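My questions all concern the structure below.
Note that one protein chain of the assembly has been removed; the remaining protein chains are unaltered in position.
For clarity, chains are labelled A, B and C in written order, and residue numbers in each chain start from 1.
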Amino acid sequence: MTIKLLYFASLRERLGTPGESLELPAGVDSIAALRGHLAARGGDWQVFATSTSLRAAVNQAMAGPEAGVKAGDEVAFFPPVTGG
Amino acid sequence: MTIKLLYFASLRERLGTPGESLELPAGVDSIAALRGHLAARGGDWQVFATSTSLRAAVNQAMAGPEAGVKAGDEVAFFPPVTGG
Amino acid sequence: MSVSVQQADFDVGMETSALSAGDDGAGAVASFVGLVRGEDIHAMTLEHYPGMTEKALAEIVAQAHTRWQLRRVRVIHRVGRLLPGDRIVFVGVSSSHRGDAFAACEFIMDYLKTRAPFWKKEDTAAGGRWVDARESDDSAASRWEK
Partner (left out) sequence: MSVSVQQADFDVGMETSALSAGDDGAGAVASFVGLVRGEDIHAMTLEHYPGMTEKALAEIVAQAHTRWQLRRVRVIHRVGRLLPGDRIVFVGVSSSHRGDAFAACEFIMDYLKTRAPFWKKEDTAAGGRWVDARESDDSAASRWEK
């Protein structure tokens, strides 16, 4: 019952890792809940609670805070995009 | 006291000439008056009286019916443009 | 020379590159290529008013420069006999940002269509046929009057 987590750009640098495999804790079933769970690690991870600009994607599609998260999903967090 | 007259595209074909040098008659001092003068030739030249779409240029700048015409000018008549 | 009226074809890659070459501030190049559609014509002949054509195009480019922040502008219009698929016109605009480049490029095309003295004659199976001016081109150009 794990999910694949990915971090990009300035968030990746800040957290010091491009991603991880996470055992999904009971009750963590949305992007908002997942952000709370990650923020609880403290230190640099508090950005998941404090940042208002952080974006998320579930299975490679943009996802809002209410978007569901379930075992097997690929979940990515990143700052606003700046391509083009 | 002449002007240079130019005709383009379908108008040129209809009149059978790309242009002419014209001795400016007394009283012909505008595009509207010049159109009347040319229409008076009759036959195909009546297009200068009947056409509502014919455009004019004086010295290579678009000109309305009231635009002045004087000796030495280059005056062109043509259908609406269709480039691009 | 930002405006050319010529019989020869042009090189879109070269023209596009030239709009930003050596210019560190050019972040955006918008361009347009118009082509001869060949659905039911054999060829097309473009007539123009030498002298006035170049003046009209230069005046349109000058207007674009007063309306937007542009770095470079290039307009090429071909004349003479062209075949289906042939390029007719190139308009390219460079700017710091894309909004100005897009707007100016479309503005120049809209004005060129209604103000530059070119006329198209199509060579069809039924003979020669002068192309009629399109109402939609007038309304496209009038958008910019606001």
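Definition applied: a residue touches a chain if its C-beta (ideal position, glycine included) is under 8 Å from a C-beta of that chain, and two chains touch if they have at least 3 such contacts.
This structure is a prediction, so every number in the text was calculated from the model and none was measured.
Engineer: Going by the touch rule at the top, give the shown chains the omitted chain contacts.
Structural biologist: If we consider the entire complex, the absent chain touches A, C.
Engineer: From the list C:R37, C:R67 or C:R81, pick the residue that touches the absent chain.
Structural biologist: C:R37
Engineer: Contact with the hidden chain only, please: which subunit C residues?
Structural biologist: 11-14, 16-17, 20-39, 84-85, 96-99, 101-102, 105-106, 109, 136, 140
Engineer: Identify the residues of subunit A touching the omitted chain, counting contacts across the whole complex.
Structural biologist: The list for subunit A reads 6, 8-10, 53, 57, 60-62, 76, 78-84.
Note that in this section only the chains that are shown with their structure count from here on.
Engineer: Just give me the whole-number Å value for how far the CA centre of subunit A lies from that of subunit B.
Structural biologist: Chain centroid spacing, subunit A to subunit B, equals 73 Å.
Engineer: Subunit A to subunit C: how many Å between their CA centres?
Structural biologist: 48
Engineer: Would you mind listing the residues of subunit A that make contact with two or more other chains?
Structural biologist: Where subunit A is concerned, no single residue meets two or more other chains.
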